[in-house]
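For this view, one protein chain was removed and the others were kept in their places.
Labels run A, B and C following the written order; every chain starts at residue 1.
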Amino acid sequence: MSLTVLYFASLRDAAGVASESVDADNADLRGLYETLRERHGFALPAERLRVAVDGAFARWDDAPRAGSEVAFIPPVSGG
Amino acid sequence: MSLTVLYFASLRDAAGVASESVDADNADLRGLYETLRERHGFALPAERLRVAVDGAFARWDDAPRAGSEVAFIPPVSGG
Amino acid sequence: MKRFALSPQPFEIAPLREQLLSAHAGAYASFEGWVRDHHGGRAVAGLRYESYAALADSEGERILGEAIERFAIVDARCVHRVGDLAIGELAVWVGVSAAHRDAAFAACRFIIDETKGRVPIWKHERYADGDADWLHPEPPEVS
Partner (left out) sequence: MKRFALSPQPFEIAPLREQLLSAHAGAYASFEGWVRDHHGGRAVAGLRYESYAALADSEGERILGEAIERFAIVDARCVHRVGDLAIGELAVWVGVSAAHRDAAFAACRFIIDETKGRVPIWKHERYADGDADWLHPEPPEVS
């Protein structure tokens, strides 16, 4: 299925793009991240991240949904 | 000896004056306050007050000094 | 340096905050006391603060000096109104700059607590029912 992935901060720098369209066949969002981590060489493991779908925090074992917007949230540093 | 006494807040209301010249023959400031408390009917006991001499906090067992300015400080309520 | 002041008139916060701006400070905490329309279940119409100005000044400066010694802060200020105040008016302002927020919050809290507990300022409250009273709170237990 096809979905959109958003990258922020160091993930965006590593991926070289702020978002991309991905053809995902993973069972859950953790699997999707592992696939993309391997492709782009992300330094951060999934345990250090949170994941969001369509603008709301989601669970790593949620299944990817076709047409959704998945964001991987590296550790935040506002304030 | 003669000295000046300053009254604040409820003490001033009870004394009817903000300051007065007092002829003191007390051994210490606690005795001076007790004399004035009797004279003006102050509700607050010395234990609830602090005492200052010439603009600096003093001790109740300090002796009164001629020409000094003694202030009785009722419990404060700034802020 | 003068860090504490009594103000017989309403005062502006912006220029006081400006005195604390520093490239070394990453955190700024401030506190304000406003005149509330109620106290102890009674409707308050307004109040007056009276001070023993000479001693309030020196005790206020001492508190700010203690804050600078005790906490890892860059600088701090405190201004307290005296005179007649209406509901909603600014009664006291505290500002603290520091490298980090822990020290900024702790010092800000220390300064307002000590100011309320030690500086010779007294509040005279006028109530909506026509009554008026000096506030002489019980002091906290001292060991």
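Basically, a residue touches a chain if its C-beta (ideal position, glycine included) is under 8 Å from a C-beta of that chain, and two chains touch if they have at least 3 such contacts.
These numbers were taken from a predicted model, which means no experiment stands behind them.
Given that one chain is not shown, what are the shown chains it touches?
Output: missing chain touches A, C.
Which of these, C:15, C:41, C:88 or C:130, touches the one chain of the complex that we don't see?
Only one of C:15, C:41, C:88 or C:130 touches the chain omitted from view, namely C:88.
With the missing chain put back, one of C:25, C:54 or C:132 would touch it. Which one?
The one listed residue touching the chain not shown is C:25.
Could you pull out which residues of chain A are in touch with the chain that's been left out?
Spelled out for chain A, the touching residues are 6, 8-10, 13, 44, 48, 52, 55-57, 71, 73-79.
Quickly run down the residues of chain C that touch the omitted chain.
14, 21-38, 87-88, 97, 99, 101, 104-105, 108-109, 112
What we mean here is this: only the chains that are shown with their structure count from here on.
Taking each chain's centre as its mean C-alpha position, how far apart are chain A and chain B in Å?
So the centroids are 73 Å from each other.
Approximately how many whole Å separate the CA-defined centres of chain B and chain C?
Measuring from centre to centre gives 25 Å for this pair.
Scan chain B for residues touching two or more other chains and write them down.
Counting only residues that touch two or more other chains, chain B contributes none.
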